[in-house]
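Here's the structure, in structure tokens; my notes come after.
For this view, one protein chain was removed and the others were kept in their places.
== subunit A ==
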Amino acid sequence: MIKITDLEKFYRTEEVQTIAINKLSFEVKEGEFVSVMGPSGCGKSTLLNILGLLDDPNGGSYLFNGTEVAGFNERKRANLRKHNIGFVFQSFNLIDELSVFENVELPLIYTGVKAAERKERVHEVLEKMQIMHRRKHFPQQLSGGQQQRVAVARAVVNNPKLILADEPTGNLDSSNGNEVMDLLTELNATGTTIIMVTHSEHDAKYSHRIIRMLDGQKVTENILSEFKKRPKVEL
């Protein structure tokens, strides 16, 4: 599903150039659950941003479902993103002015889904995330765990092929963290590809494979469990 080859990303100021990703190459198969680990500043989040088409690489190739997307313009990137990719952030990134229902509904609005169908799908996913009773609440009225469940609901409501999770349990206690990891595992079990950046060895164990990075490069790769491709099941 994803194939990156010699991917490069550097940040340049007037005096120094910092390399964030250095000739990085790997592949992620459809339905796989991959964790990316490494110390702070090793380029994990930059990698995730490039994979999520939020950032441009400076070099190398990025094939998404066989299509080279590295040179996509803003409009094409937004289009590919809204139909194929869901994001889960460490700090949840819910919009404070929108209710739980409205936050989850947002990706469906951007993909042009009709109001009646939106309502149905949002209710469905909220039920699944066990947050239905909080649908009229605003983010500030929820606990961290509940907020992250809403964020996961929002990430999956559009039934994306790929979920990119950036330290999804980073701001949660262990019990809420486990809940979120269970949710991601369930999603993966339905065929959704997941790439997760994490500092937590515990969380990484939920995945099939761990890619370890240092200074923008892949250092090791551990296969934790055998990945068998399953057909993607719609939520």
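In the analysis below, contacts are C-beta pairs under 8 Å (C-beta built on N, C-alpha and C of every residue); 3 or more make two chains touch, one makes a residue touch a chain; residues count from 1.
Convention: contacts and distances are computed from a predicted model.
Enquirer: Please identify the absent chain by the protein name in its UniProt record; candidates are "Glycolate oxidase subunit GlcD", "Chemotaxis protein CheA", "Macrolide export ATP-binding/permease protein MacB" or "Inner membrane protein YgaZ".
Expert: "Macrolide export ATP-binding/permease protein MacB"
Enquirer: Would you indicate which residue among A:Thr5, A:Asn93, A:Asn178 or A:Gln217 is in contact with the undisplayed chain?
Expert: Of the candidates A:Thr5, A:Asn93, A:Asn178 or A:Gln217, A:Asn93 is in touch with the missing chain.
Enquirer: Which listed residue, A:Ile2, A:Cys42, A:Val69 or A:Leu106, touches the chain dropped from view?
Expert: A:Leu106
Enquirer: Among A:Lys44, A:Arg81 or A:His208, which residue is in contact with the omitted chain in the full complex?
Expert: Candidates A:Lys44, A:Arg81 or A:His208; residue touching the omitted chain: A:Arg81.
Enquirer: Kindly note down the residues of subunit A that lie in touch with the hidden chain.
Expert: So the residues of subunit A touching the unseen chain are 45, 49, 52, 54-55, 74-75, 78-79, 81-83, 87, 89, 93-98, 102, 105-107, 109-111, 154.
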